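One structure follows; several queries about it will come next.
One protein chain omitted, others in place.
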Amino acid sequence: MAKIVLENLGHSYLSNPKGEHDFALKPVNLTWEDGKTYALLGPSGCGKTTMLNIISGLVPPSHGRLLFDDQDVTSVPTSARNIAQVFQFPVIYSTKTVRQNLAFPLECRGMTPSKIKQRVAEVATLLDLDYALDMPARKLSADQKQLISLGRGLVREDVSAILLDEPLTVIDPQMKFMLRRKLREINRQTGMTMILVTHDQSEAMSFADEIVVMKDGLVQQSGTPEELFSQPQNDFVGYFIGSPPMNMITLEPNLGSLSTEAINLTKPLPAAMPVGNNVSIYQMGIRPEHIVMVDKESDSIGKGTIIKIEHLGVDGVVTLKLPTGVIIKAKTRKHTEMTLGDTFGIRVCKKNALLYIDGTLSSSLN
Amino acid sequence: MLQIDHLTTAKAKVSLDNVSFLFEAGNIYTILGRTGAGKTELLRALMGLNPLINGDIKLDKENITKRPIRDRNMSLVYQQFINYPHLSVLDNVAFPLRRQGKKKAQAQALASTMLTTVGLGDFLHRRPSQLSGGQQQRVALARAMVKQSRILMLDEPLANLDYKLREQLREEFPRLVADNQESVILYTTTEPREAMELGNTMIVMHDGEIIASGPPADLFAHPPTKDTASVISDPPISFISGFVRDQVLYFGEGQLAPSEGLQLPPDGPVTIALRPDAIEPGGAFTAKIGLSEFSGSQTIIHLDFDFGRAIMMVEGIETFKSGDNLSISIQAEQMMLFAPDGRNITLRDN
Partner (left out) sequence: MNKFYHTLKTLFLLGWSIFVVFPFLWALSTSFKDANAITSGATYIPWVDFEPSTQGWTSLFTNGSQGINIVGPFIDSAAVTLIASLVSLILGTLAAYGLSRFEYRLGFVKNADITFFFISQRIMPPIVLAIPFFLMLKELGALDTIFGLVLVYVALLLPIAVWVMTDFFAGIPKELDEMAMTDGCSPIGAFFRVILPNSVPGLVVAGMFCLIFGWNDFFFAFTLTFTETQLLPVSIVSLNSSVTPWWSLSAFALISVAPLALVAIVVERYMSRGTMSGAIR
């Protein structure tokens, strides 16, 4: 078990990087505490897998240092790092039973049979796989196989962190839900640090204590799911976290304040940015979850007509067209009672309307 | 119009068992089912790629069961992004038109228009391997659509894409297939949300059979069987066994005598189904919090009751401590009841 520190850690696959663009992972400082769950989130090619490979030791970083419990492990080989890894596709020894699968890493380390028996039993209980111990591993379902892959890491007592590389990709939606819960429970019971790599924001949100959002090799924001959801630092995080993405409404600067014709919302213009500075783009970011649809128009900031209703089960997403042509999305549970063409008033709590200047959250006004 | 009668394939790990359905042109059908439910097998059987041991396929009243694959007037988009590696993007899409006997220039012109529609107008002369996953799948989609075939089949086309790309393509999907107004569109998926969002009609498959079909919102609100309810609920639906005696519902140590919103069936065993919206904080029941997780603006709370497990969703970001006890209420008007044979026996007062 270990605290993991990334100290100015960066990587370029080129031997002589010239500019920012040559870095697959731009230098970053991060501290991950022992025993928590973390997620590296981003689209393909964002550098999350590079970061994971650096932590597991498969890729030696070209810049910076990596510390496990204040020990420099930057050039320590994978085998000596005590890392357990679970991959996208379950990796099991299909000719062995579940018990043999779990025992294998210990046998390789020359542990005594009685000790092995004890560890395997402990881990099987943790994974709820007691009943399946003597079944051939190949007969299990995909999610159970994934648990075995995880179990082979867990049986080792010296593991400092578990790295999960998109482990839920091949699992059906409902089983994903259960497996995710299982992972969290294991984290709580063993106190092992877990790092999940994923492109699925909902997976990251529900799994991790802290999420690192990445794009183009650059860490965009690192924080708790709540922070990422309610205070996205830039428009990319606003887009990537949350489904549907954050609504972005363009604001016009005029006479000391920012306003929009789309909705009746004004914000004082930041003092540092005088009117006429038309280089900047001002935008209002509002989460679809934060848009309240009301019948009365009196206390609303605008009105919109429903042009699309999406049923997603318990929740629904409603697309509204404002009189100015601006389109925004709102999330609601009342979608079954609405019909196309209905007009609603829109209400937004002031603290949920965030100001973005050139795509970056403006801290002075929010 | 596509009619299938009693389609059955040879016994295998996944096989079709007496599947019949009538598909109307101009409609989008989403076929929802778990891995191994028979979705892919159905598409492959229609295409002629999997042999049938029984059943008929009729396209506009004409029996095409024995017709060779190339004459079936159907196209298929695979889950893996499959394109012809040796051809440029443009020639990939022109390929089916060339096989129909169109002149090269004409085929390329049509292909180029279609590629512009799917947003790849700038990539005509690249090889598929030089494109990203999402772009490769767009090429495959363009190639399937350019033929204007009677049946357009998409087999989990978004399953291998990143979450956000999936969201984006789902959003674009109605516009992308707008050209194929005359076709029957079949779209398979394992994701209930995707099936509900994209289909006019949703078909639920389970164990090689069609177990339900209808407008997505109706099916979600009134799933005809327990299996259907289970397949179309995400987050998962929780089932609890109980029984009814003298108009009181008993489960575990709890009991419920609904006054409105739900009529109980006659005495006997029932299965109670609870979706996250059937449970609300505050009330007569006590549950232990197994885990709470955050999802967008909601908090998902896994609850452990003495009678089983269930999931509750609370608006807003709330911190619940695992292991704590929580009092909750169960909403009778959101609850569903199933008979021991799996039939939905929920009765509401109207």
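Labels for the chains are A and B, by order of writing; each one numbers its residues from 1.
In this section, contacts are C-beta pairs under 8 Å (C-beta built on N, C-alpha and C of every residue); 3 or more make two chains touch, one makes a residue touch a chain.
Just so it is clear, the model here is predicted, and its values are computed rather than measured.
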item: Touching partners, among the displayed chains, of the absent chain; value: B
item: Selected from B:1, B:47 or B:110 as touching the chain missing from the view; value: B:47
item: Full-complex contact with the absent chain, from B:74, B:249 or B:272; value: B:74
item: Omitted-chain contact residue, chosen from B:13, B:66 or B:86; value: B:86
item: Chain not shown: contacting residue from B:133, B:265, B:308 or B:342; value: B:133
item: Contact footprint on subunit B, counting only the chain that is left out; value: 47, 49, 68-70, 72, 74-76, 78, 80-86, 95-96, 99-100, 127-131, 133, 136, 143, 147, 160
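As a working rule, only the chains that are shown with their structure count from here on.
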item: Averaged-CA centre spacing for the pair subunit B and subunit A, given as whole angstrom; value: 25
item: Residue ranges of subunit B touching subunit A (in the complex, touch as defined); value: 34-35, 132-133, 162-165, 167, 190-193, 196-197, 216-217, 220-221, 230, 232-236, 275-277, 290-291, 293-298, 300, 302, 313, 317, 322
item: Interfacial residue positions of subunit A with respect to subunit B in the complex; value: 43-45, 142, 172-174, 177-178, 180-181, 184-185, 188, 199-203, 205-207, 225-226, 229-230, 239-240, 242-245, 287, 289-290, 310-314, 331, 333, 336
